[in-house]
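Every protein chain but one is kept in place in this view of the complex.
Chain IDs A, B, C and D follow the sequence of writing; residue 1 opens each chain.
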Amino acid sequence: MTRLVELMPFIVLLPLLAGPVCALLPGRRLPWLLAVAATAGAFIIAATTLAGVMDGTTLRYAFGNWPPPIGIEYRVDAANALVALLITGVATILLPWAAPTVDAEVPERQGVFYALFLIAMAGLLGITLTGDVFNVFVFLEISSLATYGLIAHGRDRRALLAAFRYLIMGTVGATFLLIGIAFLYILTGSLNMVDLAERLPGVSDSRALQVALGFIVVGLAIKLALFPLHHWLPNAYTYAPTLITAFLAATATKVALYVMLRVVFDVFGPAYSFAALPLASALMVLAIAGMFAGSWLAILQENLKRMLAYSSVAQVGYMVLGVSLVSVAGLGAAFLHLFNHGLMKAALFASVGIVAYQAGSVRIQDLQGIGRQMPWTLTAFALAGLSLIGVPPTAGFISKWVLISAALDAGQAWLVVLILITSLMALVYIARVVETAWLRPRPADAPAVNEAAWWLLGPVWLLVAANFYFGLDTRLTLGGATAAAEALAGGALGVGR
Amino acid sequence: MTPLTAVAIPMIGAVAIALAAHRPRLRDGLCFATPLPLFAAVVMLTSAYVVAGDTRAVTLLEIMPGLEIALAVQPLGLTFALLAATLYIVATPYALGYMKHGGYGNLARFMACYAIALGAAMGIAFAENLLTLYLFYEILSISTYPLVAHTGTDKARSGARTYLALLLVTSVGLMLPAMVAIWMLTGTLAFRPEGIMAGRVDPALGALLLVVLAYGIGKAALMPFHRWLPAAMVAPTPVSALLHAVAVVKAGVFSMLTVALFIFGLDYLRGLATQPLMLYIAVFTMIAASLVALHQDNLKARLAYSTVSQLAYIVTGALLATELSALGGGLHMLMHGFGKITLFFCAGAIYIASGINTVSGMDGLARRMPLTMLAFFVGALCVIGLPPSGGFWSKWYLVSGAYSAGHYLVVGAFVLSTLLNIAYLLPPVTRAFLKPPPDDRASGVNEAPALCLIPLLLTAAGTLVLFVLADPAYHLLTGALS
Amino acid sequence: MKDNAILVVVARFLIPLMMLFGLYVQFHGEYSPGGGFQAGVLFAAGWILFVFIYGLETGLRIIPERVIYALACLGVLLYGLIGLLGSLLGGHYLDFSVLLPAPRAAQQAGIILVELGVGITVASVVMLFFLLFARRRAEAEAEGLPLVDPLDEDESRREPRP
Amino acid sequence: MLLLFLVVVGLAVVLTRDLLKATMLFAIYSLTIAGLFALLDAGDVALTEAAVGAGISTVLILAVLALTPRFETTKAGHSLPALVIVTITGAALVYASLDLPQFGDPANPVHQHVGPYYIEQTYADMGIPNMVAAVLASYRSIDTMGEAVVILTAGLGVYALLATRPRRRDKGDR
Partner (left out) sequence: MTFLSFFNYWAVIVLMMIGYYCVIVRGNMIKKIIGLGIFQTSVFILFISAGKVIGGSTPVLRDGVEVYSNPLPHVLILTAIVVGIATTALGLALTVRIHEAYGSIDDDAIDAAEAQEPQ
């Protein structure tokens, strides 16, 4: 166990230190190799860590050996270990896949590109593992700045605009978070999460605390792309390089959600959070609005990447809906979907990436009849789409199942109707693509397109397989999500089903 | 050997067929080869069950506590599996013959999806619990979607869209939440001979769940969610024949029977407030669909509405909630399967041989295609429920079930519907045999190719054989009920 | 600006002073306000001043772009490796007390080293910023992009309002 | 009074349409803030803010202004929704401020917890007098490492954006 604790911070440090090295390496293959090695290493450590904390233990690692709250500690339980596993896992699968797409989209200075990628990932992981609220801010900015730089690598000039607008919104969000942290600090003198949780009840009648909670939630909601603060997301996802879109879609918003949950449930405690502000109802309303608006806008899109981006807005709604039920079951559903959605979006964006790479377009009307020419890619897309819709035996089905049962458990049967309606809206936009690709004839003047090489397809199919595997074997995901929910709020909410 | 084998064989076959897409001979060989081991497997499972009562239960994995993917042999499922596996053997040559003769493309995709659909049907038949059944139910919906849309014309696509939308809206929108609710209330979804809801679920809630589930099983085509079935007729006829006369729709009514028997339990079901309501909706569907069928000139559309009506027979049998009526429902599943596939085979054979697809165009056709029309006649007898066809027995038990349950109105409806059956199924026969052919018919029309003709003769013969051999099926099914 | 004799003289005098002050701030950071970050900025400011007077090319001859870029990465790496050393020597990551036998001296050594890392990174990144932005104008001119004079007071050259 | 001056300068920055003036005013604003920090006993921060806010930021913005138009062209753009959002946010902060502790009171939680440890133990732990340096580089050194990474990330990002040769307005594919 001691060795595991010693190893745990290297989930973050490995990519963080590999980043600058990567920036120094010349050529194309060397930086890529280093990036793959670093993410794979982080993935292995994350997996071991999760295995070690599934039983409810908490690993604590004090940097510089200064005991918290004097120093900064990493504090890992099932909740953040699961998120860390998702981040590193998705990156490990995507990186080998992405080399040719990066070659096509980032012809120069790939060392910088991979360095930024590693730093962005390290930032996300740092946010996930840390037990110090100011450290959250620092690593949030690390990942954000790297992300802006990565999005700007997109080939379309609108990528620049998307990056700039994300930079403005993201910085406003981070500053809101900073204001919230300021109040927390002023009221308690501490920045350590555990320490804060102990001290906050003493100042629970302060109005400043209410406002602090509000600012932190709003600041993170921007990063989370919670409706109506989602405006940065569609453009950023649409014009970013393919690897970045797939990676961000699978991880970035999840991390923001995780931090929000950590703060709301662990630092403030649900008893305070949901009494001080009408958080449950506000989140529920926004979640439902996001589910419908996102799904509806996804249906209207002509650009495949954009369609999936809006779908992400809707899917974030599901997760937040789970949270808004304020029960361990609901929280478990949120965590489960957090993980599963990462898998499905990674698979979907990765297959769209192959389409973009091979066919040079991701506009739906350009994809007529392409299924015949790229059967493996489009089949992967269709199968991952099934997971998004929530058809068994996919991971998406398990998500829906758990979310529905959490809603019923909370006595909110009407939510079930809304969940199902939006699932069927997902059916509409996925089916539209599948139909265009498979059932329309390829126009005579359309350029010929070849199926991608196996090493492009392999990782996509690996992700698709993961979607099916986790739809059948839920020990890891459901167990992890339940453990995560209990680690976050088990004590405060009582252990549910 | 476990039921998993039966599920796996067509799935493996599908993969093999898909991989052999560019080698036509190998592909055809694989298509022919797939049904045989499947049939053998089902027969072995049957004999193991009949001889030793061995259910060969196998739990594949546990998703959550009380939620398992598990398979087991049970008599009702065996009946369905036997029906599907037997007809698959004859349907495969028919499908290949039809598709090649009709000049359709993408045979590998077609046959692979066809095989997946069969595998899904096996999964439904051998499901040990509602979740497993739901899993394969959805696989069946999705795997048949490319089949319905196969030609890729605007009409096919819009038909397929209606098809998939209705099936998924009902299953995801209604069946899934009902299932989650039952699981939360009872902690299980396993099929139990006495049902799982009695004593655990408040009858008021149970009444609601009955309505939700009856419509949630959209494949049973209860009005007003029956539109998908006529929409599916845009598919090539082999699809209509095996899938929309047998595998898919029978999966629907099989699910209905299973849910009524093993989830609700007949006693509990009888006590629900909405049971009469749903019963009369089924009866209404039965009559109304027959009336619509009467007005369809398109042969396949007429057969489709006939199917809607016949499915309602079986649903009625389930909802009457007596053992006799459930038995009748189970038998009708079998008998109607043979009868309807014969009719569809004939319709397809007529279409590819002569290009005729309307009832009014069939005048004098028997002179050119005597064997086909004879088979059509036999199939019609079976669907109507007249001896010497197997359909007679199932109707008999359905009617006596209704009678013994005291639902005289339902008895009346059965009789009325039978008369309507005669009214819409016999005219094609009489026109073909008795009316003179129109002058402008091309002289080259002859019987369909052997690959199409032989299967339809076989199934026609099967309906007659079942009249004599109804006893084993009867014994098998009574085992399910006692 | 090379022609302006007074400026050159002042600069010759000022720049070494600035750099010296930067070094003082860097290594005296434990005793008085200051540290790696401020020192880095000062150092970079000295270089920028130099560039203002002698031009970018001369500035780059002293420290080539490639070196600036590499130093930026190496500074962070220095920081990270000092931290790693703590981990390797049996302590926690960034635990300096195990670096030397005497914990207090070890802490001081660690602090000086990581501050040096920060200083190097900050100085080189600031230089990099300046060099990239400053060079952009020359490149843009070479490409014939439309440019505006930053000190142009003529209001008539405002782009018309929509 | 310094704060009042800041408000005036801040408003001026927002209202002027001349970006060059805005930049200069922003530099003044930063210098004033640096002075304020010095008054609040934050010598290190004051030094940094002066160097960064008045120094680097200004130089960088000026460098960018050499490449972009000097005047804003967008119409005056005061929108009601924005005003409402700002008012709500501000009102929330004012509401919070009512319960904030007394300014500068040694009894504030900030001065009771964690902070005193640094003040009392720094010398014992490391033997250096500058507590800010101690906290920065040792107690919370992972934050500072993050800080170094942040600046490097920005450097890499800017490098990636500006190290390519500029081209004339290009649409779509760059």
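Basically, contacts are C-beta pairs under 8 Å (C-beta built on N, C-alpha and C of every residue); 3 or more make two chains touch, one makes a residue touch a chain.
Note that the structure is a prediction, hence the values are computed from the model and not measured.
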| item | value |
| --- | --- |
| Touched by the hidden chain, restricted to displayed chains | A, C, D |
| Option from A:37, A:168, A:417 or A:453 whose C-beta touches the chain left out | A:168 |
| Listed residues A:178, A:367, A:416 or A:431, member touching the removed chain | A:178 |
| Interface with the unshown chain - residue positions in subunit D | 3-4, 6-7, 10-11, 13-14, 19, 22-23, 26, 29-30, 33, 36-37, 40-45, 48-49, 52-53, 56-57, 60-61, 63-65, 67-69, 72-75, 77-79, 82-83, 85-87, 89-90, 93-94, 97-98, 100, 102-106, 108, 110-111, 114-115, 118-119, 122-123, 129-132, 134-136, 140, 143-144, 146-147, 150-151, 153-155, 157-158, 161-162, 166-167, 169-172, 174 |
| Contacts of subunit C with the absent chain, listed as residue ranges | 31-33, 37, 122, 129, 132-133, 136, 140, 145-146, 159, 162 |
| Those residues of subunit A which, in the complete complex, touch the missing chain | 134, 137-138, 141, 145, 148-149, 152, 157-158, 160-161, 163-164, 167-168, 171-172, 174-175, 178-179, 182, 185-186, 191, 301-303, 306, 363 |
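Operating definition for what follows: only the chains that are shown with their structure count from here on.
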| item | value |
| --- | --- |
| Top-ranked pair of chains - ranking by C-beta pairs in contact | C-D |
| Between subunit C and subunit A, distance of the C-alpha-averaged centres to the nearest whole Å | 35 |
| Intercentroid distance (Cα basis), subunit D paired with subunit A, Å | 29 |
| Subunit B-subunit D separation of Cα centroids, rounded to whole Å | 71 |
| Multi-partner residues of subunit C (each touching 2 or more other chains) | 69, 73, 76, 80, 83, 93-94, 96 |
| Multi-partner residues of subunit B (at least 2 other chains) | none |
| Chains that touch, pairwise | A-B, A-C, A-D, C-D |
| Residues of subunit D that touch subunit C when the two form their complex | 20, 43-44, 46-48, 51-52, 55-56, 59-60, 62-71, 73, 75, 125-130, 132-134, 136-138, 141-142, 144-145, 147-149, 151-152, 154-156, 158-159, 162-163, 165-168 |
| Contact set on subunit A toward subunit C in their complex | 6, 9, 13, 16-17, 20-21, 23-24, 61-65, 115 |
| For the subunit C and subunit A complex, residues of the former touching the latter | 69-70, 73-74, 76-77, 80-81, 83-84, 86-87, 91-97 |
